[in-house]
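Subset of chains shown; positions unchanged.
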Amino acid sequence: MTETTPGWLAPEDLESTRAQLPILYVEAVPVRVDDAGEVTRIGLLLRIGSDGTVSRTLVSGRVLHHERVRDALLRHLEKDLGPVALPRIPASLQPFTVAEYFPTPGITEFHDPRQHAVSLAYIVPVAGDCRPRQDALDLVWFSPEEAASPLVQQEMPGGRGALLKRALAHVGCPT
Amino acid sequence: MTETTPGWLAPEDLESTRAQLPILYVEAVPVRVDDAGEVTRIGLLLRIGSDGTVSRTLVSGRVLHHERVRDALLRHLEKDLGPVALPRIPASLQPFTVAEYFPTPGITEFHDPRQHAVSLAYIVPVAGDCRPRQDALDLVWFSPEEAASPLVQQEMPGGRGALLKRALAHVGCPT
Amino acid sequence: MTETTPGWLAPEDLESTRAQLPILYVEAVPVRVDDAGEVTRIGLLLRIGSDGTVSRTLVSGRVLHHERVRDALLRHLEKDLGPVALPRIPASLQPFTVAEYFPTPGITEFHDPRQHAVSLAYIVPVAGDCRPRQDALDLVWFSPEEAASPLVQQEMPGGRGALLKRALAHVGCPT
């Protein structure tokens, strides 16, 4: 499944569309839970920039034309966590928050220089083995306290740290 | 404020984009509430087709480039209910549901032959006087029981009746 | 684990307390989901009355003193579905609805002649094998369409049918 299927945007068209419409995204906060459903760990993707900068992020990606939101969630989770992560996509599509990324900083907590993106955000327990498939990415599990700490927060650009704190608040972890 | 501002889509471009990306919408269910917040009436927009067909719908419209979701909600409520409706936009952007309209019928309960639209749906109490400004529209207030009735449901095409029932369920009215 | 542990109410005290305070309950709608999280089946408990009357209900029970809501959910799910049902208790305690059962009928959709009960309601995917342990109970899986049908609805007394319809609406199934 690639994004060059007829009906989907070619890369050059995506560029011009991004200047004209909000782009719909989904975001997932991967978590480990215990038998009572309580969150014990939060999974963050690690990215090492060409200059050695460390940044951490959540599972995230576009919803494609004619794709259901829950299928987009599943596709991006498989892309970022591998085929045996066993993500538990929520039964309800009510997101815990809606994150609005603007190309202009300061309108909301979220900023994306490339585009105006609107992201439906979900907490997704994963029960299996996570094997990030993309080259520059690793997955590291943090305790809720570590995830809310300034150290981790400052490694999450574009407002992803704020989104993570909203997720922690939603599941009843200290922020 | 028109949709021809630089950075927004011209009508012909909107057509081609609609074939390539999901388009982000907001929808609002206008309600009257009593002092304890209980929903007493639901407002539905009435549209008379050129052939005399009656259809009813909710407040609905696109989110524009560089527009916040809450500003889009306010703009469409003012457009459909007039300037003195006094809508109470929710403090939280967590929608009660996400409605996915596909050009292909049957994928979800929602269908829009023009496009793949993803709609964030909110319940919006309105306290003021509603004066629909667009020619073909009137606003009629129904009791929750009437709103859930087969008579009203069958006048709401494209899945809007199903969306209304989700709203009624969310506020604790019988469906 | 019985309810006669010191600090918990003896049966006779429960009777008098029920006349004086709202009693906190949890309710769970057991569901089967597919890989994308979509609800495919809803599990209803079957009860045959001494007069042969069939009634169906949800997993339900009190929250005990000094018990967490998520532990009460887990305990009642194990009690009603057996030890290998593998329920996935939600990471967030935000319920999809709050059901208020009054001893007086007609105040809400919910009625319990014994007491004023306030119930936090959750949708709980179960992945394992369900073996109801209590004598008069069996678990039957229905499609979402069957669960919303008048036939099933009329077998769910006290407003449980209404609660089930709210659950279906929340996960995007037709009601």
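Labels for the chains are A, B and C, by order of writing; each one numbers its residues from 1.
Convention: a residue touches a chain if its C-beta (ideal position, glycine included) is under 8 Å from a C-beta of that chain, and two chains touch if they have at least 3 such contacts.
Keep in mind that this is a model prediction, so the values were computed, not measured.
Undergrad: Total copies in the complex, given 3 are shown here: how many?
TA: Assembly-level count of identical protein chains is 4.
What we mean here is this: only the chains that are shown with their structure count from here on.
Undergrad: I'd like the Å distance between the centres of chain B and chain C, where a centre is the mean of that chain's Cα atoms.
TA: 33
Undergrad: Taking each chain's centre as the mean position of its Cα atoms, how many Å separate chain A from chain B?
TA: 28
Undergrad: Find every residue in chain A that makes contact with two or more other chains and list them.
TA: Correct list: 68, 93-94, 96.
Undergrad: What residues of chain B sit close enough to touch chain C in their complex?
TA: 97, 108-109, 162, 165-166, 168-170, 172, 174-175
Undergrad: In their shared complex, at which residues does chain B touch chain A?
TA: 7-9, 13, 17, 19-24, 63-69, 93-98, 100, 102-104, 107-108, 116, 118, 120
Undergrad: List the residues on chain C that touch chain A in their complex, please.
TA: Counting only chain C, the residues touching chain A are 31, 33, 35-39, 68, 70-71, 73-74, 88-94, 96, 123, 125, 170-172.
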